[in-house]
Structures are given as C-alpha cells and as structure tokens.
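Yeah, one chain of the complex is gone here, protein chain that is, but the others are all in their spots.
Chain nomenclature is as follows: A and B, assigned in order of appearance, with residue numbering initiated at 1 for each chain independently.
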Amino acid sequence: MSEHSTYTPGTAVEKWLDDRLPVIRFAKEHLMDFPTPKNLNYWWTFGAILVMCLGVQIVTGVILAMHYTPHVDLAFNAVEHIRRDVNGGRIIQATHAVGASMFFVALYIHMFRGLFYGSYKAPREIIWILGVLIFILTVATAFMGYILPWGQMSFWGATVISNIFSAIPVVGENIKQLVLGGFAVGNPTLNRFFSLHYLLPFVIAAIVGLHIWALHVPGNNNPIGVEVKESRDTVPFHPYYTMKDLFAMVLFMIPFAWFVFFAPDILGHPDNYIMANSQVTPAHIVPEWYLLPFYTILRAIDFNVLFIDSKLGGVIAMGGALVMLLIVPWLDTSKVRSGTFRPLFKWFFALFAINFVALTYLGAQPAEGIYTVLAKVCTAYYFLYFLVILPVLSRIETPKPLPTSISESVLGKAHA
Amino acid sequence: MATQAEHSSTNRRDFLYVATGAVGAVGAAAVVWPLINQLNPDASTLALASIEFDVSAIPEGQSVTIMWRGLPVFVRHRTTAEIEEARAVPLSDLKDPETDAQRIKEGHDQWLVMIANCTHLGCIPVGEAGDFDGWFCPCHGSHYDSAGRIRRGPAPKNLVVPPYEFVSDTLIQIG
Partner (left out) sequence: MTGAKTMFKTKIIIAAVAAMVGLASLPAQGAEGGAHVERQNWSFAGIFGTYDQNQLQRGFQVFREVCASCHGANLMAFRNLSEPGGPSFSEEQVKALAAEFEIADATAEGGVRAGVAADRWPSPFANDQEARDANGGSLPPDFSVLAKARGVTDPFPTWVFNYFTGYQEGGADYIHALLNGYHEEVPETAPEGFELAEGKYYNDYFPGHAIGMAPPLADGSVTYTPGEDGVTVPETLEQYSTDVAAFMMWMAEPHLVARKQTGFVVLLFLVLFAGLMYATKRKLWAGIEH
C-alpha cells in the first residue's frame, strides 16, 4: 500500500541502519503510517485484542513452564505448587487458564466479524485461510494445554479425543498409538503434549505475522465493504487506530480481570481438581466451552452412512466443519462484501450465529433425548449455511445499493 | 480570543495525553513486577531457608554434614586439642586472618559450623585430613586447619561460616 515511504532517516546512525536493515522504515510504514479505512467499527479491534491475548498466553505460559513438571506423578501437584507457593503464582496461573477462554471469545468474535462483513472475499482469501489455520492451531494448542494440569478432565479429555484417531480405517489404531506414545494416555503423552503446547504458540505467532502481512497488501476491509478509493477514505494507523485498539484492549481486560481475580475456576470444571485416574471416568466428560460446538458435531453423527460407520462419520463431520471454513471465499460468490447491504443474508447469518450458540450449549448437555435431535438439526444447519445457503444466496439475492465510497458513507451517516 | 481558546484546548489535550500515558506506565510497571518477582525463591524454598539442628547427638571429635539452602554444612564437635591448636596459630601465619573466636559462638567453643564448599572452586573438602589437622580439598590441594581457616593451597578464603545462633545449648538455628 505504501510504496512511497515518508521515512527519512534523521541521523547518521539511522541512515546507517536504514541502508542495512530498514526496521525503522518498516515500522513507520506498517505500524504508523499505514492507511486504514476511517470507518472501522469496534468489531475491528479484535485483531489487536487477539495479538494481546497471544502475547499474554506466551508470557504467562513461559513463566508457568519454569515451575511446572510434565510427569504423571508430579504434574498435578506442580500446578498446585504454582498456585500455592510461587510468588504471584495463583494470579499467573489463573491468567493463563482464563486467558485461554478470553482468547477464544475474541477469536470467535473476530471470525464472525469476518463472516458478516465478507472480509474473506477477493482479494483477501489468503488472509482468511491463514486465519482459519491460526484458529485450528489455537484449538490444538488449547486442547493440549488442558491436558497439562493432569486432572480428571485432562486425562479423560485426552482419552476421548485421541480415540478420534482410531476412527481412521485400517491404520487408525496405529496412528493413535503414534500420537499417544503408548496404548493409552500416559506419561509419554503428557510429555509430548507439553513440548508441543510450548512450541505451537510460536508457530501461531509466525502465522499471525503472515496474516498481517497478507492484510497489509490489500489493506483492511471495512463495514461497508467498499474498497478504499482515495486518501481521504483513510487515516494513518497511528495514532488513530493504535489508540482505538489500545482502548479496546483495556476494555477487554476488565472482564478478563474479573474472571482472573474473582472467579478463576468458574470457566473450568471441578473434576479437574481431582488428579487423573485411569480407573474412574467422571460422570460427564465435557471439553472446555470453546470446543463445544465442534464436540456437538462430533457426537451428532450417531448413525452409519453407507460404508462409513458412525464414529468415522463424526470425525469427518467435525474435521469437515473446520476445514470447510477454508473454502468459504469460494462458496460465497456475492459481489457485495458487507452483510449490511444483503437483506436476505443478514437473517441467515443471524440464524447461523444463534445456531452456533446452540451447538455450544448442546455440547455441554448429555447426549440423550431431545438433545440428540437438536444436535443433528444444528449440525445440519451449520453445513447447510456454508454449502447451500451461501452459494444460493449469492445468485438469488438483490443487494441494496452500495455507497460509492467510504467518505460518502461516512458523511451520510454524519448528516443523517 | 480565538488563539487563546485554541491554546487552552491544546493544553487540556496535552494534559489528557500525559495523564493517560502516565497511568498506562504505572499499569505496565504493575504488570511487569510480578512477572519478574515470580523468579524469586518461592514459599516452599523460603520455608527451608532457616533450619534448626540438634547438635547433641554428635560425639566429640566427629562431624556431620547437613543440608542448608541446598548447600552441605559441616557441624564439627571439636576436641580440646583441636581448639588449642587453632588458638595457638599466630594471625600472621594466616592467609585470611581470623581468630578462632571469630569463627565460633562464644561459650560454644567446641562447635564449628561451616559451609562445606572449598572457597577455591566449590569442591567438598575431606575432614580430618591435610597438613593442619583440619580439612583437605582433594580437587586442587587446599589445606584448612582445625578452625576451617585456609593455610595452604589455591583457596583464597577460610571456609565460610553461615549465619547461625544457638537457640539453646544443643539446638542451633542456621539462617
């Protein structure tokens, strides 16, 4: 976007540096001068909030790793040692645990914002695909992190999810053993999950770098979905969006701090305060709330489809629910980006959001009675939305007239 | 008028920016400190920073080695001969001059309490050995006398006496 850099090195040292490694020029172009649509609303601050969340998780995680021992005999007590004995350990541990939940709150909002405003459409498909990869990696990281306290939910969550691999025909059992490092969840599993839980956040951080790089090629989408046409459509990123994003971060920290300091365990399960025991299964095994929508889809397939048995079917459905997000840019072919100008889409989108909440709720319910029926209905709508509704709407819907530019839209709003 | 109003509004704005920045800096500092402080010894470590030890079981002429803050500590019940030998040494013969009285607690002359790491490079010296009836460090050949003072060899200092006191005649508290 900013081929014409405004940076002129002020001193000889800056000039020297600029000729060799133009980091200051880069920072000025991409963190300060970067032209950003001036009509972004607060849903656009969640990108910055997510960067903060990742930073919080990495910093607190590195600290926790200094005091933690990944061994089946010691892990549970090591986490308690952190809570009880390490200076400020209770707060740091709670920040990491609550932080995972807050991360997903922000992640889901960020994704739904993208889905509503059509931020995945050309020329931003790669941004979206990288984002989906970040989401999938974050799910994997969070899941492995939940194993580390070595409570009952940790153990049984790992057992249940690792059995997913055994659904793969022929080689499933071998893959499961490969993943677990044994015939059941045990010390090798805990050790490798710890190693990967430490590694993946840095991989995520690298992909976040690519995500932002890809964003800085076409620049931001915006609430009206009309591309930037002239310089008066934009403001420099700094100070306008740096301050707005910082404000949003501070605001986001308020509920974050509420949970950390006043209800650090409310988002978790009491069962995880019981040390892992391979002989006793808790009455209800439920993943953390942020994995529930996909857990519901996994459970919803309780019937065989042709030669695919129900177990494999569930795994395919759950995997499909994630992987399908990758092709959304080509499922929704509507020329109009923003849902604001799509009268039909809006309703289906609202229903999709409600449906997603329902999937979350159902994941926490026992798989019996009316719940299994609802789970099937909601799973069906999840897939219908992407595979049928989006493509069909793109053809039949008549969008509302678009403003010609961001500036026109902004002025219209100001005078309305 | 116009310039004046503009001026005061600029001032107000600057004040707001400075205040926000200052509050933010305070917040950042308040976040950073616990992240550093967690590196300090934790409560379970601090709880063992001070230990008590009953010396009554050590017969005269023998030592025991106990652990304190992760370091071995010699507690020696010295014989009268050892004490006299240590006291007979003129300070001018010493590399790191200290009197025997400075290395023990008054009234408990027979008890010598020292961190058991050679002041050269940290090996544990062997007891009742060396040329001065004290300790001998086999790593690099340092000789200590019966008060644990360095007499010959590469070690620069006497064996270190940890902070300790007699809680009663037979109970010492180290640390």
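Just so we're on the same page, a residue touches a chain if its C-beta (ideal position, glycine included) is under 8 Å from a C-beta of that chain, and two chains touch if they have at least 3 such contacts.
Please read these numbers as outputs of a predicted model, since none were measured by experiment.
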| item | value |
| --- | --- |
| Shown chains that the omitted chain touches within the full complex | A, B |
| Which residue of A:268, A:314, A:329 or A:399 touches the chain not shown here | A:268 |
| Full-complex contact with the absent chain, from A:61, A:118 or A:339 | A:339 |
| Omitted-chain contact residue, chosen from A:65, A:175 or A:246 | A:246 |
| Positions on subunit B contacted by the hidden chain, ascending | 13, 16-17, 19-20, 23-24, 27, 30, 43-44, 47-48, 51-52, 67 |
| Interface with the unshown chain - residue positions in subunit A | 38-41, 43, 77, 80, 83-84, 90-91, 94, 101, 105, 108-109, 112-113, 116, 223-224, 235, 239-240, 243-244, 246-247, 250-251, 253-254, 257-258, 260-271, 273-274, 283-284, 286, 288-289, 292, 339-340, 346, 349-350, 353-354, 356-357, 360-361, 363-365, 409-414, 416 |
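Here is the rule we go by: only the chains that are shown with their structure count from here on.
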| item | value |
| --- | --- |
| Centroid spacing, where centroids are CA-atom means, of subunit A and subunit B in whole angstrom | 50 |
| Subunit B to subunit A touching residues, read off their complex | 34-35, 37-40, 42-45 |
| Subunit A residues touching subunit B - in the complex, by the definition given at the top | 59, 63, 66-67, 81, 84-89, 91-92 |
